[in-house]
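For this view, one protein chain was removed and the others were kept in their places.
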Amino acid sequence: MPNTFGHIFRVTTFGESHGGAVGVVVDGCPPRLRLSESDIQPDLDRRRPGQSHIVTQRKETDVVQILSGVFQGRTIGTPIAMIVQNEDARPESYSEVKTKFRPSHADFTYLAKYGIRNWQGGGRASARETVGRVAAAAIARKWLLEKFGIEVVAYVKRVHKIEAGKIPPHVNLKQVEASIIRCPDPTTARRMIALVERIRREGNSVGGVVECVARRVPPGLGDPVFDKLEADLAKALMSLPASKGFEIGSGFAGACLKGSEHNDRFEIRGGRIRTATNRSGGIQGGISNGEDIILRVAFKPTATLMQKQQTVTTRRRAAILQPKGRHDPCVLPRAVPMVESMVLLVLADHALRQKTIR
Amino acid sequence: MPNTFGHIFRVTTFGESHGGAVGVVVDGCPPRLRLSESDIQPDLDRRRPGQSHIVTQRKETDVVQILSGVFQGRTIGTPIAMIVQNEDARPESYSEVKTKFRPSHADFTYLAKYGIRNWQGGGRASARETVGRVAAAAIARKWLLEKFGIEVVAYVKRVHKIEAGKIPPHVNLKQVEASIIRCPDPTTARRMIALVERIRREGNSVGGVVECVARRVPPGLGDPVFDKLEADLAKALMSLPASKGFEIGSGFAGACLKGSEHNDRFEIRGGRIRTATNRSGGIQGGISNGEDIILRVAFKPTATLMQKQQTVTTRRRAAILQPKGRHDPCVLPRAVPMVESMVLLVLADHALRQKTIR
Amino acid sequence: MPNTFGHIFRVTTFGESHGGAVGVVVDGCPPRLRLSESDIQPDLDRRRPGQSHIVTQRKETDVVQILSGVFQGRTIGTPIAMIVQNEDARPESYSEVKTKFRPSHADFTYLAKYGIRNWQGGGRASARETVGRVAAAAIARKWLLEKFGIEVVAYVKRVHKIEAGKIPPHVNLKQVEASIIRCPDPTTARRMIALVERIRREGNSVGGVVECVARRVPPGLGDPVFDKLEADLAKALMSLPASKGFEIGSGFAGACLKGSEHNDRFEIRGGRIRTATNRSGGIQGGISNGEDIILRVAFKPTATLMQKQQTVTTRRRAAILQPKGRHDPCVLPRAVPMVESMVLLVLADHALRQKTIR
Partner (left out) sequence: MPNTFGHIFRVTTFGESHGGAVGVVVDGCPPRLRLSESDIQPDLDRRRPGQSHIVTQRKETDVVQILSGVFQGRTIGTPIAMIVQNEDARPESYSEVKTKFRPSHADFTYLAKYGIRNWQGGGRASARETVGRVAAAAIARKWLLEKFGIEVVAYVKRVHKIEAGKIPPHVNLKQVEASIIRCPDPTTARRMIALVERIRREGNSVGGVVECVARRVPPGLGDPVFDKLEADLAKALMSLPASKGFEIGSGFAGACLKGSEHNDRFEIRGGRIRTATNRSGGIQGGISNGEDIILRVAFKPTATLMQKQQTVTTRRRAAILQPKGRHDPCVLPRAVPMVESMVLLVLADHALRQKTIR
């Protein structure tokens, strides 16, 4: 179960951060969708390390190869397997980690769980695992756009304590990609980049908040009770490495409003039943209501630092972890396509589920 | 899928808010656990409407009956079905709702999804559905305590803008139950109750934040990648009615820290590998590390108000929704056992999953 | 998992053979289907013990009650829970079984699995568990008939060594119900009944074969690879108590044909693509081809005998099991609605799955 997501549009990822390959099998993709590697690669390029000087400098070209499920340029209803080779191995960078637990990494917990671990990098806990998610979501993106016109756009809303003002709901990919920090407000973007450059020089790291909007989601997606749309979104986004919080619509701030202030009253607008406000974030009772779905995800600062840190060894001795190799001063720019990907996977699955009902 | 939660400890709830019964089938409960209705009823009583003057006054005794899966006072490994009859029907209270969509309720979205709806109350979107969850979780609670010594305690951390200070991690059930608002800080509790009494008189409602701590969770629970422990907790808690946000450990505030401030360094304490701080909230890389699991859930104010509200009808006409019947000025006290229940269901499932690995 | 069947039309049964109730939760039934207890009861009556003198004489009225999921006579898309009370308890009949393993019953294996068992009857291994399956399948039957015109008819093909000749594929329920043995060939039926009467007097039991035909199944149901339609049918039917074999189309006899004799050549008939013969049994490559689906299930003689039997005790001593109570000389007449039910559950699930593809 743990490596599979979705019930109808089912995604199974595999691969560790080092050695061999990472990849994904997508089962349940509708047939007759035009598809080739060129539909997948752009999203992988947005996720790739080394794309700018403010993210990790690991060297990976991340070229995707489709192994199955596509014939003469169209999906045929069978599982679509995709792989990306791991290139930048550097096992020597990790020799110290064989015996020392890195603070706030998964070294200790993987050993506790499995009684063994792959000390050569982050294994499955590495952000490298998200290659498979992003590749799968690129297919979901294409299908959702063609079938419903659904668009999913994420962007950096906050870095450390620098927060952008309200982003207009019609923000587009081009505006997001205009800055390497992926904040569509140019003034804030510049301040964020300056901060990350400074943090990087300190060998430190910062976290922040990514916001995501899904537009033109038809009413009726999501299931009552356990598989509420916001519940599946929460799971999807809290499964991303380094995420610490999730909120939808009014979120934590909504807990400071009264009912009379929070309720979204209905009205007729453009001939359709709409809500006058959108504190619900596009979901009511677990089911989409046709308004924009809007959510936010908090990411902690990445745990690898270019600073000495106290820790313990597998033999329970105190030790100092030396700074070594590379670090990622700010995970947020690369988190943007990851957030979009998880939202896309949830929407594709629920769109297909809804076909069993209507 | 939508009405089932868990992979090994599997819980399927059924029942609408009015008519018939609500209940649950628990499949996968370990055999040989002592169990009777008296293990279930106390948690149901904490969830019950009408337990104090600051919650909804619906009249339900919520007496649970075990139909199967228990023989001579012990579980036998077969599905445990439990039901609670619905008593307080009042269909006449809902006649207006046949044709008018209640703002921020699920009336509109259920109709959009299914093309039909049960207008007699909230149906499956009602908090009444959580009867089954709480009954199932009472079994999980007993098993987790006997098997691992795990304790799960939740409490009200904030009501509207009134927030309790830091609650000690060893807070216990008695301290929580000492006030009807279920905030273990007596001074803050009094202020919260006074606020809810005033809000109630206004016919309005307020939301807030529930915090929950799980103690003595062994290291190794949770799965990497999609079924990370925090991901499953997020889904579980965002599946509760009226929840709008979830955070674990440092949460959204953690996004304002630097890596050097956020990392939990390891140390040897009491002969075990421990972390000096717990910003991770007891989970690293999706797997429990043996520290307290600590999380928070934001609840919006409930949508039913004793005030007139603008809305539209099923025939797309503007209309006024009249105040009628009862309302719940503050869902938080009853949310406390619901939050505990969802945490217990996640922990029971992952504790059983871990048995397949070690 | 073990008590749930299906992915979209999901059925979870509960209840032991004695005490409490037996029942089922159906999740995923399409909304807007007219439904009441009167749609369920007839199939339960065909499954009921005591319906004729050649089956077990246990006294159960098996009156079904719908607890949820239906509003104003229609399904609303939420889980449909149904229960039937157990009436004929007789715990005293089973006192001997506390300490002696009944041959070819599940007493020994349940104890091996769970370390505890309900000695009061067959528990979940009893045919009584099928009450929930038959109730759920009655809903599937109604939906499949209304939506596609699908009809599923089973009948007794063989009792011990008495086998009916070829049954015409258009055989109907009335012809099957014309005899208490449920063999639509009247002459053979009389011989079968005479045999069962004699076997009953001997305190012995006989098995046989049930054949089932599903008509008007549209092409395209079933999934390639693991969830082939015949694979899911095999699982469904081999999950019935006492079943020992399954075959589809040509079955075991087909293994004695050459390819040139076995292949079903295509032709145009009635304007549609049809096969000239139907050795495939309506399924090719795991997917229905629009021809009649035809399958057979072998049932062993029931294990309870009115004869002394050698066995051992839970303390590993040799012992004699005394004949006591009631026995079922021939499970086949009651197996007929059980077989139909399992076929209906598989077809309903795959019909809904197919909606995710086209």
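A, B and C are the chain letters, set down in written order, and residue numbers restart from 1 in every chain.
The rule is short, and it goes like this: contacts are C-beta pairs under 8 Å (C-beta built on N, C-alpha and C of every residue); 3 or more make two chains touch, one makes a residue touch a chain.
Quick caveat, the model's predicted, so the values are computed rather than measured.
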| item | value |
| --- | --- |
| Positions on subunit A contacted by the hidden chain, ascending | 1-4, 7, 10, 12-16, 19-23, 25, 27-28, 31-32, 66-69, 71, 74, 76-81, 83, 110, 113-118, 120, 123-124 |
| Contact footprint on subunit B, counting only the chain that is left out | 7-8, 28, 30-31, 77-78, 224, 352-353, 355-357 |
| Interface with the unshown chain - residue positions in subunit C | 1-5, 7, 13, 101, 103-106, 108-110, 112-115, 123-125, 129, 158, 160-161, 199, 204-209, 219-228, 230-239, 241, 243-252, 254-260, 262-268, 273, 275, 279-281, 283-290, 298-305, 307, 309-312, 316, 318, 353-354, 357-358 |
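Following the convention adopted for this analysis, only the chains that are shown with their structure count from here on.
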| item | value |
| --- | --- |
| CA centroid of subunit B to CA centroid of subunit C, Å | 39 |
| Touching two or more other chains - residue numbers and ranges from subunit C | 7, 28, 31, 77-78 |
